[in-house]
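Of the protein chains in this complex, all but one are displayed in their positions.
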Amino acid sequence: MKIAVVVFPGSNCDIDMYEAFHTVCKADVEYVSYKEKSLDGFDAVVLPGGFSYGDYLRTGAIARFSNIIPAVKKMADEGKLVLGVCNGFQILTEMGLLPGALKKNDSLQFVCKTVTLEVENTHTPFTTEYEDKELIRIPIAHGDGSYYADEDVLEELENNHQVVFRYHGENPNGSLHDIAGICNKEGNVLGMMPHPERAVEEILGGTDGLPLFKSLLKAGVQA
Amino acid sequence: MKQAMTPEEIKEKKPYLDWSLSEREYDYICDHLLHRLPNYTEIGLFSAMWSEHCSYKKSKPVLKLFPTKGKRVVQGPGEGAGVVDIDDGQAVVFKAESHNHPTTVEPYQGAATGVGGILRDVFSMGARPVAILDSLHFGELKNNSTMRYKMEETIKGVGDYGNCMGIPNLGGETTFDPCYNGNILLNAMNVGIMDIKDMEHGDATGVGNAVMYVGAKTGRDGIHGATFASADFSEEHATQRSAVQVGDPFMEKLLMEACLELILNHREWLVGIQDMGAAGIVSSSAEMATEGKSGMDLNLNLVPQREPNMSAYEIMLSESQERMLLCVKKGHEEDVKKIFDEFNLDAVTIGRITDDGRYVLHHDDQVVCDIPVVTLTEKVLEEKSAEKKPQRIIDAEQSENWQPNIESAGQTLKDLLNQPTIANDQFVTQQYDSQVRTDTIVGPGSDSGVLRVRHTKKAIAMTTDTNGRFVYLDPKVGGQRTVLESATNIVASGAQPLAITDCLNYGDPNDPEIFWELHQSCQGIADACEILETPVVSGNVSLYNENNGKAIYPSPMIGMVGLIKDYDHVIPMHMQKAGDKIYLVGK
Amino acid sequence: MTTVRIYVTYKPSVFDPQGAAITDSVNSLGHDEVKKIVVGKFFDVTLDEDDLDKVKADVKDIAESLLVNFNMETYKIKVLEENA
Partner (left out) sequence: MTTVRIYVTYKPSVFDPQGAAITDSVNSLGHDEVKKIVVGKFFDVTLDEDDLDKVKADVKDIAESLLVNFNMETYKIKVLEENA
């Protein structure tokens, strides 16, 4: 299984994502520039965190006009795995692969800390290695992580079990329905604000992000 | 456009006095250095380059006290940042810088551009920045909504810039004291890591080699920021101030990646590189030419400009952010340009290296400056400063030691914890990304931040410490104590102290009492560094921290870095489990 | 040359934390007469085009493809006679 980590101008969690796959999971992973037009040969693509184009205008708004974006859409359409974390999640909503939008945090402040998430759906290719309703501790670091969608969209998300991760105990940003991560209807596109790649080594404070990587890699082997 | 004054008019009307150049200095320039009257552009360059901020003319004798050599020191003071060997061909690179005046006036942008500036100092050495620390000192918060606003904006400015750059913030300090009511201190420190073989220098050599300008365009931002930083900050100055410098961290991120790409993968094209900090193009180019014992010939019309009709004076003194100056081997200008093109950044050849030691500037087909380059950098008229021990210290020495009368230790403890300086600073640190780059072993809130050196078992520990009140009470002991505090912070996390950087924040050095404090406290710092074998490898001086004639406490900030050979030895600060014994060590 | 101002605001259904925070602080400054503050952005777009129909079509495209996120925002357009 071969994984692409897309590098946009202003991406800065690209290294972390690469290292999580490469050094920790010993997986086959490559950086791909936003200027490329094709993702042929890859089985999964990751849009990492950071501040693409400075997040000027709106988070993720300018990145979605990059050359690479049609190729990301194509992978999603073909049922391959697409993961967006933090800025990557914001880009996925801006490009319409996931519904809703991410607003400024209710506190109006950037927030960096480790929060508790509840795993709500273990049937996606990203979460099979978690227990149903498992509580996990994953770091967040964002200024615009407040998930918003209209009522009917939220209802649909809930009915289809598209809410994959929910903040547990404390909602750090004002997200509606405490949403921390959602997937598309088919389940092959996941966007989340928390950073699983920051929770893959004990020395850095915990490994609750590892099952996500293991699930993804396992899904690739089975596919 | 307004016609610039003629050299004769300058002599008569003395506009340079407003730019903090004294009459004595002006006469010295005319009679001993140029043997003629300088023109408008030239006198502007002198006033910026001879400011304390660029020339250290007041503080130089004091800086000489610092030990700067050591077994592990690869590069001491004199370059963008200090470089210290951490074995295996690797080095840790660090420096601290103050941005006190801009932050006092415009907290958000002042803090943001303070962080941006110190990052450029580190990556221009060829190091990848891996951590930021920030030392913040505000006035009293109680019943002061303006100070609260300034604090919030300062923190946001530090956070937004570092977060966007993707460099974790590993620590710092936040204190509150009425002495900073009219003059906030923002000291930012940056730590980078590199392979020693990749080290770059800020020099320009080789006749015919190109001087290339890269990064953001030049506008009329912060003109005379350097002299502004060197003058007493009073209400009067607030209205004279020129446009605020605005930070663009996205641009800086691109600039950093492009410069590192050039340095790490194409170093054979590059002769030297330096960031444009205080006094913009003039200070970077004149310093590079001086370092390389060269001359330089620049055409200012080639400088990328954001605004129309900028004068030579404005182009040279602008402090627009996110710019760097390179010296590139002749014939490789296009190669270098291609790298910067990839990142959508300007890269323009604005001049050439010469061998006659002259600093020649062309603008609109005229020569607007033609002077020996060393007159700007090395011929600065040194000033002897008067010193006097303050009466309050003499009085204190003669009075009996004060004994606190504590009736309820519990209440005193509660009162202490209630002080904003001592209270939990999560409010600040949660606004900073402290984990990006996934190397953070210990983040903010501990004695020191600890960072893994990726792909090794090594880790580095870092801390900043300032204790203005203590230094005010006893400058020498206060200086020693500040270094010791840093060292104990480093040791407490399991690391061996390596070296320090500093920011020397003081009031007006023309006041003999303040100069005495500066001298004494630096002696204290030097003594402690000597004993602990932690040489000073970089630093920065910020004088004239006054508001309406009232100086801040003498507030030297120490930034220390230590080495941990095996990160399994990192010791966390928190209590581990019930039943563990507690020891008090020392005497 | 024509300059068009594009106003962008949150849809009324979306909670605007900034507007709420500012309203609070205005009230706490003693301005009790202030009932509500809505915060928005505007973009003054200057185009090298004088045909108003073309201008409007261009601006609509720019707004809808880039400047506005319809999940949470709405917009209005106004041609500026002179810079307001």
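Chains: A, B and C, in written order; residue numbering restarts at 1 for each.
The rule is short, and it goes like this: a residue touches a chain if its C-beta (ideal position, glycine included) is under 8 Å from a C-beta of that chain, and two chains touch if they have at least 3 such contacts.
None of the values given here were measured: they were computed from a predicted structure.
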item: Contact partner of the left-out chain, one of B:177, B:221, B:287 or B:511; value: B:221
item: Touch residues of chain C, complete complex, unshown partner; value: 1, 7, 22, 25-26, 29, 31, 33-49, 58, 61-62, 65-67, 76, 78, 84
item: Positions on chain B contacted by the hidden chain, ascending; value: 105-106, 109, 219-221, 243-244, 246-248, 250-251, 306-307, 320, 344
item: Contact footprint on chain A, counting only the chain that is left out; value: 53-54, 56-57, 62, 65
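Here, only the chains that are shown with their structure count from here on.
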item: Chain contact topology (line, ring, star, complete or other); value: line
item: Length of the line joining the C-alpha centres of chain A and chain B, rounded to whole Å; value: 37
item: Distance from the mean Cα position of chain C to that of chain A, given in whole angstrom; value: 30
item: Touching two or more other chains - residue numbers and ranges from chain A; value: none
